[in-house]
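In this view, the complex is presented without one of its protein chains, the others remaining in place.
Let's turn to chain A:
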Amino acid sequence: MNVDAVSAVFREVLEISEINADSDFFVMGGDSLLATRVLSAVARASGVELEFDDLLDAPTPGALSKKIAGAA
């Protein structure tokens, strides 16, 4: 998944449009419940199953897309 695709997931789950490559999921209103919905969307789109701590580590679309690429 590229940055744009991850950003689209953030927008859908957080229900806000102002997300860019550097937007921090948790700063933008994400919590652990919504985090699981990001991770399930990532798994559906890429087949990569990440853990909650991965999103804590890589909370932006830019960082998360690198993590997905690394795990694929």
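Simple rule for what comes next: contacts are C-beta pairs under 8 Å (C-beta built on N, C-alpha and C of every residue); 3 or more make two chains touch, one makes a residue touch a chain; residues count from 1.
Everything that follows uses one rule, which is that contacts and distances are computed from a predicted model.
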Chain left out of the displayed complex - its UniProt protein name, from "FAD-dependent oxidoreductase", "ATP-binding cassette, subfamily B", "Permease subunit NupQ (NupQ) (PUBMED:21926227)" or "Cytochrome c domain-containing protein": "FAD-dependent oxidoreductase"
Options A:V6, A:I19 or A:A41, residue touching the unrepresented chain: A:A41
For chain A, the residues touching the chain missing from this view: 31-43, 49-52, 55
